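The complex appears here without one of its protein chains, the remainder shown in place.
A and B are the chain letters, set down in written order, and residue numbers restart from 1 in every chain.
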Amino acid sequence: MKFRTALLGAAAAFVLAPAAHAERGADGEVKIFYYQAVSTLNAYLSSGTKDVEAGSLVLEPLAGFDQDGQLFPRLAQDIPTVENGGVAADLTSITWKLKEGLVWSDGTPVTSADVKFTYEYCTAPDGGCAQGAKYEGIASIETPDDLTVIVKFEGPKPYPYQPFTGGTAPILQKAQFEACMGAAASSCTEQNSKPIGTGPFIVTDFKVNDVVTLEANPNYRDAAKPAFAKVTVKGGGDALAAASAVMETGEFDYAWNTQINPDQQKQMEAGGKGSFVNAFGTLVERIEINMTDPSPALPEGERSTTKHAHPIFSDPNVRKALSMAIDRQALVDIGYGGAGRPTCNLVPAPAYQASDNTGCLTQDLEGAKALLAEAGWTDTDGDGILDKDGKKFSILYQTSVNAVRQDFQALVKGWWNAIGVEVELKSVDASVFFGGDAASPDTFQKFYADVEMYANNFDGTDAEPYMAQYLCDKIPGPENQWQGENINRFCDPAYDALVKELSTTSGIEARGALVMKLNDMLTKDSNVVIPLVDRGRFSAKSNTLDGFVMNSWDTELWNVQDWTRAK
Amino acid sequence: MTDAAVQTEKVRGPWADVWAQFRKHKGAMTALFLLGGLAVFCLLGPLVWRIDPNFIESDTVKMFKMRNQGPSLAHPLGTDQLGRDMLARMMFGGRISLAVGTVAMLVAIFIGTTVGVTAGFFRRLDGLLMRLTDLVLALPLLPLLLVMIFLFRDTVAGILGPRLGTFLLIVMAIGLTSWMQAARVVRGEVLALKEREFVLAARSIGTPSRRIITRHILPNVLSPVLVAATLGIAAAIITESVLSFLGLGFPPDFPTWGRLLYDGIAEIRTYPERVIWPGLAISLTVLSVNYIGDGLRDALDPRIRGR
Partner (left out) sequence: MLTFTLRRLLTAIPTLLLISLVIFLLVDLAPGSPLSDVPLTVPPEVRQKMLEAMGADQPVMVRYFLWLKQFFWIEPLYGIDALLGTDFAQGAQRIISWQSKVPVFQIIGERLPQTLTVVGTAYLIGVLIALPIGIYSAYRQYSWFDQAGTFFAMAGFSVPTFFTGNLLILIFAVNLGWFPTIYDTNLEVVDWASFTRMLAQMALPVTVLALFNAAEISRYTRSSVLENLGQDYVRTARAKGMGEQKVVLKHVLRNSLIPVVTVVALGLPTVFGGAIVTEQIFKINGIGAALIGAINVSDLPTVQTVTFIFAVLIVMFNLIADILYGILDPRIRYD
């Protein structure tokens, strides 16, 4: 009903203003639903993707990623490259030029000082900047004039586009945030919830973890945009409720991350009020295989550490058999539908660095059985469970609490049972599993299980930091309070050497080839990672909303200035 | 007074009296049979209906054919989203839910009544016990359960084995976090009761406190205790499902009624029957327990019995 009145309002505005199409604010209100409610609009203090997304309505970086993962200028005039001289030939610096005449929503000009300030803000000690990784390896930032920013790196940076690009690294206004450096960052409530930006909208009201109200920025650089005069970003509930609000009741125009099961996707799409939109990025649901022994019989401090190799998984053929037994297409059909596709890769995109590895896509239960038999695992006592040297093939399979993951656990358990592997399941509350609390035995870093399932991806398009997670020295253990990123405790000097090579290689082709090689080492060569599903972004959009383009490389609201009401 | 009642009074002792009165309560008798039926269904059902509740066809083509089926002869309650038999899951789940609900309720009622009677009767202990009740009431339930299970899971599992250990832990966790209401209600009643004439009379002839409590106080607080018990069983079944849902209870492939209900909610649009079965089972259990409680209350009340 409310939606209908909104529509009527929009229609009335249309009648009153015949030239509505090219006029700012002519299309009335657009209602957006983020079921994980927005906590802050300052991406640097954010605790999740939803904050970065909502913040991108107001704050912008120098350059963003389009739907193909290509950088395009936002506040910058163009993208600096070695060819156009923007990136130094020795790859130690990058020079950005700001667009001329840019102003903040309060009317003051945007200058290079704001860009430099943003760097200082995020790297200030005690600030707890969530995007600190974006500004690593910077030696200094120079601002020779109001429009020029030169970022100098500590050494050659083959991928110099980390700082100031994408929704996770927007530019803040120096005048507004000057008093919020370091420890003061979190007490700047007014600034964090109502930042002054360059984006198409400005915040008028902010209710924490509930609803954000915005209106068109009168100083936005394109006089004809945005078409909507008002934006409401509401939060709360779950993915199903979010999908329903767009697809069934039409109360909202767009709902973020409406990951629901395929049966319901079909049912809701049949309603005809809206459609699901998806785009694939780098998020991969995978099973990680523990290369170390998680046995509870070991003393605390030695469980799941490199001191003891895993008694079963040290044989690569065993790991391969586990991968072969899985029917990835079935997993997609049951759990994700349009939101996923089967994959054998850890890095599924962008195309230049995705390996053409498809060997795992057909399930082969018989082959898996044969492989295990070859490895010496046979069922000698006839209880249906394989054994070898008196040891049963029995494993613990853990993941976080999530309806799809529990279905996946049950399915995979069924297949593994079919090849003679006994599987015990365990699910852990997500806040504990991903919390990283060193005191808890149930975190995914501690990995007190034989295999575990979760999803991970990387920010932007460059996979180097992601591949570097599997270095030997990033293995979690008691000595680093279990804070490593090498979850499966894979360790191969050849892999480490290749990552090192990647860090000094420039040129998209060459880097892509290296990433493919690294990807294959982890997946099809060793099967220490068993990729299952390439999970796309999956959102719902009303039929009355035009101009929406799904993007999996930047925020989903990346082109909100181009959204219009369907006529 | 009917002849039957006269006869029974002649032949049998006090408990037979109670039973005779109880049998006259139609609702309670129906409920007793219903609850008995549910228990038989869960305990003996799996001996007849021999499908593994967690069986998933490993051949995916076959598995896809078996998914989301409606009721049929092969699967009287249909199958779930992975092709598992719902009837088998309901039977298996009922065992756990009924056991957890009953035992956790008993634990809660026992603690609640003890604390309530002690606090109400002995003025000296009142302050201490009621402040303790305030404390436990004030604690946020979720972190409390998380901490209890986090602290004791491995120890208890080590002593009793994982299955029994989890069961005991869940029952204790639910029991230890839901006795406060019963305690407050009982205490309120006891405060009023102990000033009544019959208690004063008992005290004046030198009846020891223990005897006053067992003979005079406890029978008179029975009715709020029974209400608390019936409400408690429902709450315990639901709390168990929340615990399992959070990964704190039984392993994820362990169906319980509460869990099936939770999982069914997500499918309420596409397959509503999946919510109906567990919902119906839980409601029937609670309704039965309530009617049995009503019947018991009447049967134990000498004034009504004499009517």
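Observations, loosely collected:
Everything below uses one rule, namely that a residue touches a chain if its C-beta (ideal position, glycine included) is under 8 Å from a C-beta of that chain, and two chains touch if they have at least 3 such contacts.
Not measured: the values here are computed from a predicted model.
In terms of the touch definition stated at the top, the absent chain reaches A, B within the entire complex. Across A:192, A:353, A:527 or A:552, the residue that sits in touch with the chain not pictured is A:192. Considering the whole complex, the residue from A:48, A:137, A:311 or A:507 that touches the absent chain is A:48.
Checked against the full complex, the one of A:198, A:244 or A:261 touching the unshown chain is A:244. Seen across the whole complex, the unshown chain contacts chain B at 27, 123, 126-127, 130-131, 133-135, 137-140, 142-144, 146-147, 150-151, 180-181, 184-185, 187-189, 191-192, 195-196, 220, 223-224, 226-227, 230-231, 234, 238, 261-262, 265, 268-269, 275, 279, 282-283, 285-287, 290-291, 294, 297, 301, 303-304. Residues of chain A that touch the chain left out of view are 1-2, 33, 37, 39-40, 42, 45, 47-49, 126-133, 183, 185-189, 192-193, 205, 207-211, 213, 232, 234-238, 241, 244-245, 248-249, 251-252, 429-437, 439-440, 442, 454, 456-459, 465, 480, 483-485.
The criterion applied here is as follows: only the chains that are shown with their structure count from here on.
Centre-to-centre separation of chain A and chain B, using mean CA positions: 44 Å.
Contact residues of chain A toward chain B in the complex are 240, 261, 263-264, 267, 327, 329-330, 333-334, 363, 365, 400-401, 403, 406-407, 409-411, 413-415, 417-418, 424-429, 432, 440-441. Interface of chain B with chain A (complex): residues 54-58, 60, 63-64, 67-68, 81-82, 84, 146, 150, 154, 245-248, 251-253, 263, 266-267, 269-271.
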